[in-house]
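Moving on, here comes subunit A:
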Amino acid sequence: MNNRVKTLTETALLISGVNPKKCMKCGKCSGTCPSYDKMEYHPHQFVSMVEKGQIEKLMNSASIYYCLSCMACVERCPRGVEPGKLVEAVRLMKIRQQDANHKNGNDIARIADENVPQQLLMAAMRKYRK
Partner candidate 1 sequence: MSVTNPNWKPKIVAFCCNWCSYAGADLAGSGRMSYPADVKIIRVPCSCRVNPMFILRAFERGADGVIICGCHPGDCHYTSGNYYARRRLTMLFSMLDYLGIERGRTRVEWVSAAEGAKFSKTMNEFVETITNLGENRKLGDIRCKKS
Partner candidate 2 sequence: MNSIKSRALELLSDGTVKRVIGWEKGEGEADWSPALFETAEEMNSFVYGDYAGSNLSKYCLKFNLAEGKTLVVLKPCDTLSFNQLLHEHRLNREKFYIIGAGCKGMKDENGRLLKCNACKGKDFEVYDEIIDDEESRKPLNVFDRMIGVAELEKMTAEERYEFWRGELSRCIRCNACRNVCPACTCVKCVFDNPASGVQSKAPVTDFEENMFHIIRAFHVAGRCTDCGECSRVCPQNIPLHLLNRKFIKDMNELYGDHQAGVGTEERTPLTSYTKEDAEPSVVHERGNA
Partner candidate 3 sequence: MRQFPESKVLDIIQSIPCPVYAPVEDGSMVVYGRYEDGMTLRLDKIATDKTPKDILFPQWENLMHFRMEGKTIELTEEKRMEEDYVIFGVRGCDIQAFKVLDKVFLSDPIDTYYAARREHGTIVALACTSMKDTCFCKNFSVDPSQPDADVVLWLIGDDYYCEAYTDKGRALMEKWDTREAEDGPVEWIKGEIDKKYESLPFAHLNLTGFDGEHLMEKFNSPKWKKLSMACLGCGSCTFACPTCQCYDIRDYDSGNGIQRYRCWDSCMYSDFTLMAHGTNRPTQLERYRQRFMHKLVYFPSNNDGMYSCVGCGRCIEKCPMNLNIVKVIKALGEDAK
Partner candidate 4 sequence: MQKIGVFVCWCGSNIAGTVDVEAVAEALKSVPGVVYSVSYQYMCSAAGQKLITDAINEYKLDGIVVASCSPRMHENTFRKTAEAAGLNPYMVEIANIREQCSWIHKDKEEGTKKAIVLAKAAVAKLKNDKPLKAGTSQVTKRALVIGGGIAGIQTALDVADAGYEVDIVEQRPTIGGRMAQLDKTFPTLDCSACILTPKMVEASQNEKINIISYAKVEKVSGFVGSFKATIRKKARFVDETKCTGCSLCMQKCPSKKGKDEFNMNMNNRPAIYIPFAQAIPNVAVIDPEQCIKLKTGKCGLCEKVCAAGAINYKMEDELIEREYGAIVVATGFKPIDPSPLNEYGYAENADVVTSLELERLMNAAGPTKGTLLRPSDGKHPHEIVFIQCVGSRCDENTERGKPYCSKICCMYTAKHAMLIRDKYPDTNVHVFYIDVRTPGKNFDEFYRRAVEQYGVDYIKGMVGKVAKEGDKLMVRGSDLINNQQVEIAADLVVLATAIEPDPSARSIGTMLTASMDTNDFFTEAHAKLRPVESPTAGIFLSGVAQGPKDVPETVAQASAAASKVIGLLAKDHLVTNPCVAESNELMCNGCSQCEKVCPYGAITYIEKEVRGPGVREVRRIAQVNPAVCQGCGACTVACPSGAMDLKGFSNKQIMAEVDQICL
């Protein structure tokens, strides 16, 4: 792993406080994930991908946004690995990249359809402005 990937992995682990080594690959998190089918990469894969350093692939995939943070996986993981927090950390790293995927205020109106709740827009705006 070159050091760029290494730093990404470390920041992910630092933010989430998760130790991927504890995972015994039992697959329970994926078993309980309600939005499993829509995801390209599944919760048990988040853990092994972060551990193997394939952070970029994970950050660029849309599946990290299908996680509803229901934390069922964190609740039920027998090894206490907390994959939910890991995907939360990856999303945060994505946001922190700011300029790469920054959207300014007026594009929002174009892509948001009418039944998106107003509050969600405001939350997104606040997040992206950082």
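Candidate selection criterion: all candidates are chains of the complex that A comes from, given by their letters.
Quick notes on this structure:
Operating definition for what follows: contacts are C-beta pairs under 8 Å (C-beta built on N, C-alpha and C of every residue); 3 or more make two chains touch, one makes a residue touch a chain; residues count from 1.
It should be emphasised that the depicted structure is a prediction, and the values quoted were computed from it without experimental measurement.
Only one option in 1, 2, 3 or 4 touches subunit A in this complex, and it is number 4.
Contact residues on subunit A toward candidate 4 in their complex (touch as defined above): 22, 24-33, 36-37, 42, 44, 72, 76-80.
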